[in-house]
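Input: one structure, supplied below.
With one protein chain withheld, the remaining protein chains of the complex are depicted in position.
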Amino acid sequence: MTIWRAIAAAALFATAPALLAGEIPPDARRSGYSFMGPETRTMQDDDTSNPGMLFVLDGEQLWGKQSGSAEKACADCHGDARNSMKGVAARYPAFDKAVGRPVTLDQRINLCRANHQQAAPLPYESRDLLALSAFVAHQSRGVAITAGDDPQVKSFVDQGRDLFMQRKGQLNLACTNCHDDNFDRRLAGAPITQGQPTGYPLYRLEWQTLGSLERRLRSCMSGVRAQAYDYGSPELVALELYLMSRARGLAMETPAVRP
Amino acid sequence: MPTTRRQFLNLAGGVTVVGAIPIVTLRPLRATPAMLNTAVRNVVGEAQIRTGKVKLDIPPLVENGNTVPMTVTVASPMTADDHVKSIHVFNEKNPQPNIGNFYLNPASGRAQISTRIRLADTQKVIAIARLSDDTFWQVAADVVVTLAACTEEMN
Amino acid sequence: MAALVNVPARAKRGDVIEIRTLTSHIMETGFRHTADGKLVPRDIITGFTCRYNGAEIFRADLFPAIAANPYLSFFTIAKESGKFEFEWIGDNGYSSTASASITVE
Partner (left out) sequence: MVSLAFASPTKADELVAYNIVGDGIPQSLTGSPGDVARGRALVLARTTTCILCHSGPFPETRFQGDLAPDLTGAGNRWTTSQLRLRLVDASRFNAQTIMPSYYRSDGLVRVGRNFAGKPILSAAEIEDIVAFLATLRD
(Lines give C-alpha, C1' and ligand atoms only; values in the text may rest on other atoms or scores of the structure.)
Protein backbone atom coordinates (compact mmCIF):
# COMPACT_ATOMS: atom_id res chain seq x y z
CA MET A 1 0.00 0.00 0.00
CA THR A 2 1.40 3.38 -0.93
CA ILE A 3 1.58 6.21 1.56
CA TRP A 4 -1.09 8.04 -0.43
CA ARG A 5 -3.45 5.15 -0.19
CA ALA A 6 -2.77 4.94 3.52
CA ILE A 7 -3.62 8.63 3.81
CA ALA A 8 -6.66 8.11 1.61
CA ALA A 9 -7.85 5.27 3.78
CA ALA A 10 -7.28 7.28 6.96
CA ALA A 11 -9.08 10.31 5.58
CA LEU A 12 -11.96 8.13 4.45
CA PHE A 13 -12.28 6.70 7.92
CA ALA A 14 -12.02 10.04 9.67
CA THR A 15 -13.87 12.72 7.78
CA ALA A 16 -14.80 12.40 4.17
CA PRO A 17 -17.94 10.40 3.65
CA ALA A 18 -18.25 11.38 -0.04
CA LEU A 19 -14.88 9.92 -0.93
CA LEU A 20 -14.91 6.46 -2.45
CA ALA A 21 -12.25 3.89 -1.67
CA GLY A 22 -9.08 4.50 -3.64
CA GLU A 23 -9.85 8.14 -4.39
CA ILE A 24 -7.29 10.80 -3.54
CA PRO A 25 -8.32 13.00 -0.61
CA PRO A 26 -8.43 16.78 -1.23
CA ASP A 27 -5.25 17.67 0.62
CA ALA A 28 -3.24 15.04 -1.25
CA ARG A 29 -4.29 16.22 -4.73
CA ARG A 30 -1.39 17.47 -6.82
CA SER A 31 -1.16 19.15 -10.17
CA GLY A 32 0.89 17.47 -12.88
CA TYR A 33 3.22 20.46 -12.42
CA SER A 34 4.58 18.87 -9.23
CA PHE A 35 5.66 15.78 -11.19
CA MET A 36 7.73 17.70 -13.78
CA GLY A 37 11.41 18.49 -13.95
CA PRO A 38 12.76 22.00 -13.32
CA GLU A 39 13.25 22.83 -17.03
CA THR A 40 9.63 22.10 -17.92
CA ARG A 41 8.40 24.06 -14.90
CA THR A 42 10.49 27.04 -15.96
CA MET A 43 8.97 26.86 -19.43
CA GLN A 44 5.46 27.08 -17.93
CA ASP A 45 6.25 29.71 -15.30
CA ASP A 46 7.50 32.47 -17.56
CA ASP A 47 4.79 33.85 -19.85
CA THR A 48 7.39 35.13 -22.31
CA SER A 49 8.77 31.62 -22.80
CA ASN A 50 5.58 29.54 -22.40
CA PRO A 51 4.65 28.44 -25.93
CA GLY A 52 1.02 28.05 -24.83
CA MET A 53 0.87 31.84 -24.58
CA LEU A 54 1.13 32.05 -28.38
CA PHE A 55 -2.30 30.41 -28.52
CA VAL A 56 -3.66 32.67 -25.78
CA LEU A 57 -2.57 35.68 -27.85
CA ASP A 58 -4.29 34.22 -30.92
CA GLY A 59 -7.41 33.64 -28.82
CA GLU A 60 -7.40 37.24 -27.66
CA GLN A 61 -7.45 38.36 -31.31
CA LEU A 62 -10.31 35.99 -32.13
CA TRP A 63 -12.27 37.16 -29.09
CA GLY A 64 -12.52 40.62 -30.58
CA LYS A 65 -13.07 39.53 -34.17
CA GLN A 66 -16.51 39.33 -35.80
CA SER A 67 -17.49 35.89 -36.98
CA GLY A 68 -20.53 34.36 -38.68
CA SER A 69 -23.54 35.90 -40.40
CA ALA A 70 -24.66 37.71 -37.21
CA GLU A 71 -21.45 39.75 -37.55
CA LYS A 72 -20.76 39.58 -33.86
CA ALA A 73 -17.58 39.03 -31.93
CA CYS A 74 -17.38 37.23 -28.56
CA ALA A 75 -16.54 40.62 -27.07
CA ASP A 76 -19.81 42.15 -28.36
CA CYS A 77 -21.76 40.06 -25.85
CA HIS A 78 -19.17 39.25 -23.20
CA GLY A 79 -17.13 42.45 -23.12
CA ASP A 80 -13.68 42.34 -21.59
CA ALA A 81 -12.84 38.67 -21.01
CA ARG A 82 -10.58 39.66 -18.14
CA ASN A 83 -13.72 40.35 -16.14
CA SER A 84 -16.45 38.32 -17.81
CA MET A 85 -14.51 35.06 -18.20
CA LYS A 86 -12.67 35.06 -14.88
CA GLY A 87 -13.43 31.78 -13.10
CA VAL A 88 -15.62 30.43 -15.90
CA ALA A 89 -13.34 27.60 -17.07
CA ALA A 90 -12.93 26.42 -13.45
CA ARG A 91 -16.65 25.51 -13.54
CA TYR A 92 -16.61 23.58 -16.83
CA PRO A 93 -17.95 21.20 -18.08
CA ALA A 94 -21.19 22.90 -17.00
CA PHE A 95 -24.87 22.04 -17.38
CA ASP A 96 -26.65 23.46 -20.41
CA LYS A 97 -30.42 23.65 -20.08
CA ALA A 98 -31.15 23.64 -23.80
CA VAL A 99 -29.31 20.41 -24.49
CA GLY A 100 -30.08 18.92 -21.08
CA ARG A 101 -26.56 17.80 -20.31
CA PRO A 102 -23.14 19.15 -19.41
CA VAL A 103 -21.06 20.74 -22.15
CA THR A 104 -17.32 21.33 -22.30
CA LEU A 105 -15.82 24.77 -22.78
CA ASP A 106 -15.08 23.85 -26.41
CA GLN A 107 -18.73 22.88 -26.91
CA ARG A 108 -19.88 26.07 -25.19
CA ILE A 109 -17.80 28.11 -27.63
CA ASN A 110 -19.36 26.26 -30.55
CA LEU A 111 -22.86 26.64 -29.07
CA CYS A 112 -22.21 30.37 -28.82
CA ARG A 113 -21.07 30.37 -32.44
CA ALA A 114 -24.22 28.53 -33.55
CA ASN A 115 -26.72 30.44 -31.40
CA HIS A 116 -25.35 33.97 -31.27
CA GLN A 117 -22.86 34.38 -34.10
CA GLN A 118 -24.59 32.21 -36.72
CA ALA A 119 -21.17 30.75 -37.42
CA ALA A 120 -20.05 27.26 -38.34
CA PRO A 121 -18.61 25.19 -35.48
CA LEU A 122 -14.85 25.15 -35.14
CA PRO A 123 -13.44 21.63 -35.52
CA TYR A 124 -12.14 19.89 -32.42
CA GLU A 125 -8.39 20.48 -31.94
CA SER A 126 -8.38 23.20 -34.59
CA ARG A 127 -6.05 26.08 -33.85
CA ASP A 128 -8.89 28.58 -33.54
CA LEU A 129 -10.91 26.49 -31.08
CA LEU A 130 -7.83 25.75 -28.97
CA ALA A 131 -6.84 29.41 -29.07
CA LEU A 132 -10.28 30.60 -27.95
CA SER A 133 -10.58 28.04 -25.18
CA ALA A 134 -7.00 28.76 -24.05
CA PHE A 135 -7.77 32.48 -23.95
CA VAL A 136 -10.97 31.93 -21.97
CA ALA A 137 -9.41 29.40 -19.58
CA HIS A 138 -6.37 31.62 -19.11
CA GLN A 139 -8.67 34.18 -17.45
CA SER A 140 -9.19 31.59 -14.69
CA ARG A 141 -5.51 31.04 -13.99
CA GLY A 142 -5.08 30.73 -10.24
CA VAL A 143 -8.81 30.17 -9.64
CA ALA A 144 -9.74 27.02 -7.70
CA ILE A 145 -11.60 24.36 -9.68
CA THR A 146 -15.26 23.92 -8.70
CA ALA A 147 -16.62 21.91 -11.66
CA GLY A 148 -19.14 19.26 -10.70
CA ASP A 149 -20.66 21.20 -7.79
CA ASP A 150 -23.91 21.85 -9.66
CA PRO A 151 -26.48 19.20 -8.54
CA GLN A 152 -27.77 19.00 -12.14
CA VAL A 153 -24.55 17.36 -13.28
CA LYS A 154 -24.28 14.82 -10.48
CA SER A 155 -25.41 11.84 -12.55
CA PHE A 156 -22.86 12.79 -15.23
CA VAL A 157 -20.07 13.02 -12.67
CA ASP A 158 -21.07 9.54 -11.53
CA GLN A 159 -21.02 8.28 -15.10
CA GLY A 160 -17.54 9.75 -15.52
CA ARG A 161 -16.36 8.11 -12.33
CA ASP A 162 -17.67 4.74 -13.53
CA LEU A 163 -15.76 5.19 -16.80
CA PHE A 164 -12.62 6.17 -14.86
CA MET A 165 -12.89 2.97 -12.82
CA GLN A 166 -13.73 0.71 -15.77
CA ARG A 167 -10.97 -1.46 -17.23
CA LYS A 168 -10.64 -1.10 -20.99
CA GLY A 169 -8.63 -2.14 -23.96
CA GLN A 170 -6.36 -5.05 -24.77
CA LEU A 171 -4.20 -4.20 -21.73
CA ASN A 172 -7.37 -4.22 -19.59
CA LEU A 173 -6.47 -1.22 -17.45
CA ALA A 174 -8.64 1.50 -15.92
CA CYS A 175 -7.58 5.13 -15.43
CA THR A 176 -7.72 4.53 -11.65
CA ASN A 177 -5.14 1.72 -11.85
CA CYS A 178 -2.44 4.24 -12.70
CA HIS A 179 -3.69 7.64 -11.58
CA ASP A 180 -5.23 6.78 -8.18
CA ASP A 181 -3.20 3.72 -7.21
CA ASN A 182 0.25 4.26 -8.70
CA PHE A 183 1.03 7.94 -9.10
CA ASP A 184 4.61 8.90 -8.23
CA ARG A 185 5.76 5.53 -9.54
CA ARG A 186 7.44 5.22 -12.91
CA LEU A 187 6.03 3.79 -16.09
CA ALA A 188 9.27 3.07 -17.91
CA GLY A 189 11.21 6.28 -17.17
CA ALA A 190 8.25 8.61 -16.82
CA PRO A 191 6.54 9.49 -13.55
CA ILE A 192 2.84 8.68 -13.35
CA THR A 193 0.80 11.73 -12.35
CA GLN A 194 -2.56 11.89 -10.63
CA GLY A 195 -4.15 12.94 -13.91
CA GLN A 196 -5.46 16.25 -12.53
CA PRO A 197 -6.63 18.36 -15.50
CA THR A 198 -5.58 21.74 -14.11
CA GLY A 199 -4.01 23.35 -17.15
CA TYR A 200 -6.04 22.50 -20.28
CA PRO A 201 -5.81 23.27 -23.02
CA LEU A 202 -2.10 22.76 -22.46
CA TYR A 203 1.15 22.69 -24.38
CA ARG A 204 2.54 19.15 -24.42
CA LEU A 205 6.16 18.83 -25.46
CA GLU A 206 5.30 15.43 -26.95
CA TRP A 207 2.65 17.05 -29.17
CA GLN A 208 4.69 20.20 -29.84
CA THR A 209 1.42 22.06 -29.77
CA LEU A 210 -1.53 22.94 -27.60
CA GLY A 211 -4.13 20.22 -27.07
CA SER A 212 -7.37 19.56 -25.24
CA LEU A 213 -8.11 17.24 -22.34
CA GLU A 214 -10.11 15.13 -24.78
CA ARG A 215 -7.00 14.63 -26.90
CA ARG A 216 -5.10 13.58 -23.77
CA LEU A 217 -7.84 11.15 -22.74
CA ARG A 218 -7.92 9.65 -26.21
CA SER A 219 -4.17 9.10 -26.16
CA CYS A 220 -4.43 7.41 -22.75
CA MET A 221 -7.05 5.12 -24.27
CA SER A 222 -4.72 4.36 -27.17
CA GLY A 223 -2.04 3.60 -24.59
CA VAL A 224 -4.10 0.77 -23.10
CA ARG A 225 -5.02 -0.27 -26.65
CA ALA A 226 -8.68 0.66 -26.27
CA GLN A 227 -10.92 2.17 -28.94
CA ALA A 228 -10.92 5.86 -28.03
CA TYR A 229 -14.26 7.65 -27.64
CA ASP A 230 -15.03 10.26 -30.29
CA TYR A 231 -14.35 13.93 -29.64
CA GLY A 232 -17.40 15.47 -27.99
CA SER A 233 -18.94 12.10 -27.14
CA PRO A 234 -21.00 11.92 -23.92
CA GLU A 235 -18.40 9.53 -22.50
CA LEU A 236 -15.50 11.95 -22.95
CA VAL A 237 -17.55 14.83 -21.56
CA ALA A 238 -18.49 12.73 -18.51
CA LEU A 239 -14.84 11.72 -17.99
CA GLU A 240 -13.73 15.34 -18.31
CA LEU A 241 -16.40 16.38 -15.80
CA TYR A 242 -15.40 13.68 -13.32
CA LEU A 243 -11.71 14.56 -13.67
CA MET A 244 -12.43 18.24 -13.08
CA SER A 245 -14.58 17.43 -10.03
CA ARG A 246 -11.79 15.12 -8.82
CA ALA A 247 -9.41 18.12 -9.07
CA ARG A 248 -11.71 20.27 -6.93
CA GLY A 249 -9.78 22.97 -5.11
CA LEU A 250 -6.67 22.83 -7.33
CA ALA A 251 -5.78 26.04 -9.12
CA MET A 252 -6.23 26.45 -12.88
CA GLU A 253 -2.93 26.80 -14.76
CA THR A 254 -3.96 27.32 -18.40
CA PRO A 255 -1.89 27.25 -20.48
CA ALA A 256 0.12 24.60 -18.62
CA VAL A 257 3.21 22.96 -20.11
CA ARG A 258 3.64 19.19 -19.72
CA PRO A 259 6.17 16.68 -21.06
CA MET B 1 -32.18 30.65 -31.77
CA PRO B 2 -31.80 28.02 -29.06
CA THR B 3 -29.86 24.88 -29.84
CA THR B 4 -31.90 21.73 -30.03
CA ARG B 5 -30.70 18.38 -28.82
CA ARG B 6 -30.30 17.22 -32.41
CA GLN B 7 -28.04 20.13 -33.29
CA PHE B 8 -26.03 19.44 -30.21
CA LEU B 9 -25.54 15.82 -31.16
CA ASN B 10 -24.32 17.00 -34.53
CA LEU B 11 -21.83 19.17 -32.71
CA ALA B 12 -20.73 16.23 -30.63
CA GLY B 13 -19.88 14.24 -33.71
CA GLY B 14 -18.00 17.20 -35.16
CA VAL B 15 -14.98 17.24 -37.37
CA THR B 16 -11.57 16.81 -35.85
CA VAL B 17 -8.26 18.02 -37.10
CA VAL B 18 -5.77 15.85 -35.27
CA GLY B 19 -7.03 12.37 -36.07
CA ALA B 20 -6.79 13.06 -39.76
CA ILE B 21 -3.01 13.09 -39.98
CA PRO B 22 -1.35 10.33 -38.02
CA ILE B 23 2.36 10.95 -38.24
CA VAL B 24 4.95 8.27 -37.82
CA THR B 25 8.44 9.43 -37.01
CA LEU B 26 11.06 7.76 -39.09
CA ARG B 27 13.53 6.33 -36.61
CA PRO B 28 16.17 4.45 -38.61
CA LEU B 29 17.39 7.48 -40.53
CA ARG B 30 20.01 9.26 -38.45
CA ALA B 31 23.21 11.21 -38.84
CA THR B 32 26.42 9.24 -38.92
CA PRO B 33 29.69 10.30 -37.27
CA ALA B 34 30.92 11.10 -40.80
CA MET B 35 27.93 13.42 -41.39
CA LEU B 36 28.58 15.14 -38.07
CA ASN B 37 32.25 15.54 -38.94
CA THR B 38 31.39 16.99 -42.35
CA ALA B 39 28.91 19.44 -40.83
CA VAL B 40 31.50 20.60 -38.32
CA ARG B 41 34.22 20.92 -41.00
CA ASN B 42 31.84 22.98 -43.18
CA VAL B 43 31.88 25.59 -40.43
CA VAL B 44 35.39 25.26 -39.09
CA GLY B 45 37.34 24.36 -42.22
CA GLU B 46 40.77 22.97 -41.43
CA ALA B 47 41.18 24.97 -38.23
CA GLN B 48 42.02 23.27 -34.98
CA ILE B 49 39.15 23.02 -32.49
CA ARG B 50 40.17 23.50 -28.88
CA THR B 51 38.24 22.48 -25.82
CA GLY B 52 37.25 25.18 -23.35
CA LYS B 53 35.70 28.67 -23.06
CA VAL B 54 32.28 27.33 -24.12
CA LYS B 55 29.60 26.25 -21.63
CA LEU B 56 26.57 24.24 -22.71
CA ASP B 57 23.64 24.16 -20.30
CA ILE B 58 21.32 21.36 -21.27
CA PRO B 59 19.50 18.98 -18.94
CA PRO B 60 21.35 15.64 -18.70
CA LEU B 61 18.01 13.82 -18.67
CA VAL B 62 15.08 15.29 -20.59
CA GLU B 63 11.42 14.44 -20.21
CA ASN B 64 10.69 14.72 -23.90
CA GLY B 65 13.14 14.97 -26.78
CA ASN B 66 10.76 17.14 -28.80
CA THR B 67 11.52 20.30 -26.84
CA VAL B 68 14.84 20.47 -25.02
CA PRO B 69 15.89 23.83 -23.57
CA MET B 70 19.53 24.69 -24.19
CA THR B 71 21.82 27.64 -23.40
CA VAL B 72 25.32 28.24 -24.77
CA THR B 73 27.58 30.72 -22.98
CA VAL B 74 31.10 31.66 -24.07
CA ALA B 75 33.67 33.20 -21.74
CA SER B 76 34.49 36.40 -23.65
CA PRO B 77 34.83 40.11 -22.80
CA MET B 78 32.83 40.90 -25.98
CA THR B 79 35.00 43.87 -26.92
CA ALA B 80 35.83 45.04 -30.44
CA ASP B 81 39.17 43.24 -30.20
CA ASP B 82 38.07 40.11 -28.43
CA HIS B 83 34.56 38.81 -29.00
CA VAL B 84 32.55 35.84 -30.18
CA LYS B 85 31.60 35.97 -33.86
CA SER B 86 29.40 32.92 -33.93
CA ILE B 87 28.12 29.88 -32.05
CA HIS B 88 27.32 26.63 -33.88
CA VAL B 89 25.39 23.75 -32.34
CA PHE B 90 25.41 20.16 -33.63
CA ASN B 91 23.95 16.82 -32.66
CA GLU B 92 25.13 13.29 -33.13
CA LYS B 93 22.05 11.21 -33.97
CA ASN B 94 19.23 13.32 -35.44
CA PRO B 95 18.63 12.77 -39.17
CA GLN B 96 20.64 15.95 -39.79
CA PRO B 97 23.65 17.01 -37.66
CA ASN B 98 23.06 20.79 -37.69
CA ILE B 99 20.94 22.45 -35.01
CA GLY B 100 21.64 26.16 -35.44
CA ASN B 101 24.18 28.89 -36.21
CA PHE B 102 24.02 32.06 -34.13
CA TYR B 103 25.89 35.22 -35.14
CA LEU B 104 27.01 37.70 -32.47
CA ASN B 105 29.12 40.89 -32.41
CA PRO B 106 30.65 43.26 -29.83
CA ALA B 107 27.27 45.00 -29.44
CA SER B 108 25.87 41.74 -28.05
CA GLY B 109 27.44 42.58 -24.70
CA ARG B 110 27.21 39.00 -23.54
CA ALA B 111 28.08 35.85 -25.49
CA GLN B 112 25.03 33.80 -24.57
CA ILE B 113 22.16 32.35 -26.58
CA SER B 114 19.25 30.08 -25.61
CA THR B 115 16.86 28.05 -27.72
CA ARG B 116 14.88 24.79 -27.63
CA ILE B 117 15.93 21.83 -29.69
CA ARG B 118 14.81 18.37 -30.77
CA LEU B 119 16.78 15.26 -29.92
CA ALA B 120 15.58 12.07 -31.57
CA ASP B 121 17.39 9.86 -29.06
CA THR B 122 19.90 9.78 -26.24
CA GLN B 123 22.98 11.43 -27.76
CA LYS B 124 25.77 13.98 -27.66
CA VAL B 125 25.28 17.71 -28.36
CA ILE B 126 28.26 19.82 -29.42
CA ALA B 127 28.61 23.62 -29.27
CA ILE B 128 31.45 25.37 -31.10
CA ALA B 129 32.30 29.07 -30.79
CA ARG B 130 34.26 31.09 -33.32
CA LEU B 131 36.12 33.97 -31.71
CA SER B 132 37.18 37.24 -33.36
CA ASP B 133 40.72 35.87 -33.78
CA ASP B 134 39.19 32.97 -35.78
CA THR B 135 40.05 30.35 -33.19
CA PHE B 136 37.41 27.67 -32.51
CA TRP B 137 36.44 26.37 -29.08
CA GLN B 138 34.07 23.56 -28.28
CA VAL B 139 32.22 21.70 -25.58
CA ALA B 140 30.12 18.54 -25.73
CA ALA B 141 27.34 17.27 -23.46
CA ASP B 142 25.53 13.95 -23.26
CA VAL B 143 21.75 14.07 -23.07
CA VAL B 144 19.60 11.14 -22.07
CA VAL B 145 16.16 11.33 -23.68
CA THR B 146 13.22 9.69 -21.91
CA LEU B 147 10.78 8.07 -24.31
CA ALA B 148 7.09 8.56 -23.69
CA ALA B 149 5.52 5.36 -22.36
CA CYS B 150 2.25 5.96 -24.17
CA THR B 151 2.08 7.53 -27.61
CA GLU B 152 -0.73 8.36 -29.98
CA GLU B 153 0.77 6.27 -32.75
CA MET B 154 -0.49 2.91 -31.57
CA ASN B 155 -4.11 2.80 -32.74
CA MET C 1 -0.41 33.74 -35.90
CA ALA C 2 1.18 35.19 -32.85
CA ALA C 3 4.75 36.01 -31.97
CA LEU C 4 5.87 36.90 -28.47
CA VAL C 5 8.80 39.29 -28.23
CA ASN C 6 10.16 40.39 -24.91
CA VAL C 7 12.33 43.49 -24.73
CA PRO C 8 12.68 45.58 -21.57
CA ALA C 9 10.61 48.76 -21.98
CA ARG C 10 13.34 50.84 -20.32
CA ALA C 11 17.04 50.44 -19.75
CA LYS C 12 20.07 52.49 -18.73
CA ARG C 13 22.57 53.35 -21.43
CA GLY C 14 25.23 50.65 -21.50
CA ASP C 15 23.07 47.97 -19.81
CA VAL C 16 23.30 44.50 -21.28
CA ILE C 17 19.68 43.48 -21.92
CA GLU C 18 18.14 40.12 -22.73
CA ILE C 19 15.78 39.77 -25.68
CA ARG C 20 13.48 36.77 -25.90
CA THR C 21 11.36 35.76 -28.86
CA LEU C 22 8.86 33.00 -29.36
CA THR C 23 7.00 32.55 -32.61
CA SER C 24 4.27 30.22 -33.87
CA HIS C 25 5.61 27.71 -36.37
CA ILE C 26 5.16 23.96 -36.83
CA MET C 27 8.85 23.39 -37.77
CA GLU C 28 7.97 20.28 -39.78
CA THR C 29 11.28 18.47 -40.10
CA GLY C 30 10.90 16.86 -43.53
CA PHE C 31 11.93 13.56 -41.97
CA ARG C 32 8.50 12.34 -40.91
CA HIS C 33 6.08 10.09 -42.74
CA THR C 34 2.31 9.77 -42.62
CA ALA C 35 0.84 6.41 -41.64
CA ASP C 36 0.46 5.53 -45.34
CA GLY C 37 4.14 6.12 -45.98
CA LYS C 38 4.15 9.57 -47.59
CA LEU C 39 6.95 11.92 -46.63
CA VAL C 40 5.67 15.06 -44.91
CA PRO C 41 7.51 17.87 -46.73
CA ARG C 42 9.87 20.10 -44.78
CA ASP C 43 8.37 23.38 -43.56
CA ILE C 44 10.67 25.21 -41.18
CA ILE C 45 11.88 28.67 -40.29
CA THR C 46 15.40 28.87 -41.70
CA GLY C 47 16.50 32.32 -40.60
CA PHE C 48 15.99 34.92 -37.92
CA THR C 49 17.31 38.48 -37.76
CA CYS C 50 17.07 41.19 -35.11
CA ARG C 51 17.79 44.83 -35.99
CA TYR C 52 18.19 47.65 -33.48
CA ASN C 53 17.46 51.03 -35.07
CA GLY C 54 18.26 49.50 -38.42
CA ALA C 55 21.54 47.78 -37.52
CA GLU C 56 21.68 43.99 -37.36
CA ILE C 57 22.59 42.91 -33.82
CA PHE C 58 21.79 39.19 -33.98
CA ARG C 59 21.16 36.62 -36.66
CA ALA C 60 20.52 32.86 -36.63
CA ASP C 61 20.30 30.00 -39.14
CA LEU C 62 17.79 27.40 -37.97
CA PHE C 63 17.58 23.72 -38.91
CA PRO C 64 14.89 21.02 -38.45
CA ALA C 65 16.36 20.21 -35.01
CA ILE C 66 14.94 23.48 -33.65
CA ALA C 67 11.75 22.70 -31.70
CA ALA C 68 8.30 23.75 -32.93
CA ASN C 69 7.33 27.33 -32.05
CA PRO C 70 10.97 28.46 -32.03
CA TYR C 71 12.29 30.17 -28.93
CA LEU C 72 15.40 32.35 -29.06
CA SER C 73 17.07 34.39 -26.37
CA PHE C 74 20.11 36.62 -26.87
CA PHE C 75 21.69 39.81 -25.52
CA THR C 76 22.56 43.30 -26.66
CA ILE C 77 23.83 46.55 -25.17
CA ALA C 78 21.18 49.26 -24.74
CA LYS C 79 22.70 52.19 -26.55
CA GLU C 80 19.81 54.48 -27.50
CA SER C 81 16.04 54.70 -27.47
CA GLY C 82 14.36 53.26 -30.50
CA LYS C 83 13.00 50.19 -32.10
CA PHE C 84 13.89 46.51 -32.34
CA GLU C 85 12.70 44.77 -35.49
CA PHE C 86 12.47 41.01 -35.72
CA GLU C 87 12.16 38.97 -38.87
CA TRP C 88 11.66 35.25 -39.37
CA ILE C 89 11.97 33.72 -42.84
CA GLY C 90 11.48 30.13 -43.90
CA ASP C 91 10.38 27.47 -46.37
CA ASN C 92 7.57 28.13 -48.86
CA GLY C 93 8.19 31.86 -48.80
CA TYR C 94 7.44 32.13 -45.10
CA SER C 95 8.08 35.54 -43.60
CA SER C 96 6.86 37.24 -40.46
CA THR C 97 7.91 40.30 -38.52
CA ALA C 98 7.46 41.87 -35.13
CA SER C 99 8.81 44.92 -33.37
CA ALA C 100 9.27 46.39 -29.90
CA SER C 101 10.34 49.76 -28.54
CA ILE C 102 12.83 50.64 -25.85
CA THR C 103 13.51 53.83 -23.95
CA VAL C 104 17.16 54.25 -22.99
CA GLU C 105 18.02 56.80 -20.31
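Note that the chains take the letters A, B and C in the order they are written out, and that residue 1 is the start of every chain.
Please note the rule applied: a residue touches a chain if its C-beta (ideal position, glycine included) is under 8 Å from a C-beta of that chain, and two chains touch if they have at least 3 such contacts.
What you see is a predicted model; the values in this text were computed from it and never measured.
For the omitted chain, the shown partners it touches in the full complex are A, B.
Residue-level contact of chain B with the missing chain is found at 122, 144, 146-147, 149, 154-155.
For chain A, the residues touching the absent chain in the complete assembly are 166-173, 177-178, 181-182, 185-190, 192, 221-222, 225-228.
The rule we apply is simple: only the chains that are shown with their structure count from here on.
Set against one another, A-C and B-C show the most C-beta pairs in contact at B-C. A straight line joining the Cα centres of chain B and chain C is 15 Å long. Multi-chain contact residues of chain C (touching two or more other chains): 67-68, 71, 73.
Each of residues 66-67, 69 in chain B touches at least two other chains. Residue ranges on chain B touching chain C, taken from their complex, read 21-26, 29, 66-69, 71, 91, 94-96, 98-105, 107-110, 112-119. Listed in rising order, the residues of chain A touching chain C in the complex are 48-49, 51, 53-55, 57-58, 61, 127, 208-209.
Across the complex, chain B is touched by residues 36-37, 39-40, 42-43, 51, 98-101, 103, 107, 110-111, 114-115, 121, 123-126, 187-190, 205-206, 208, 211, 215, 218-220, 222-223, 225, 227-228, 230-234, 259 of chain A.
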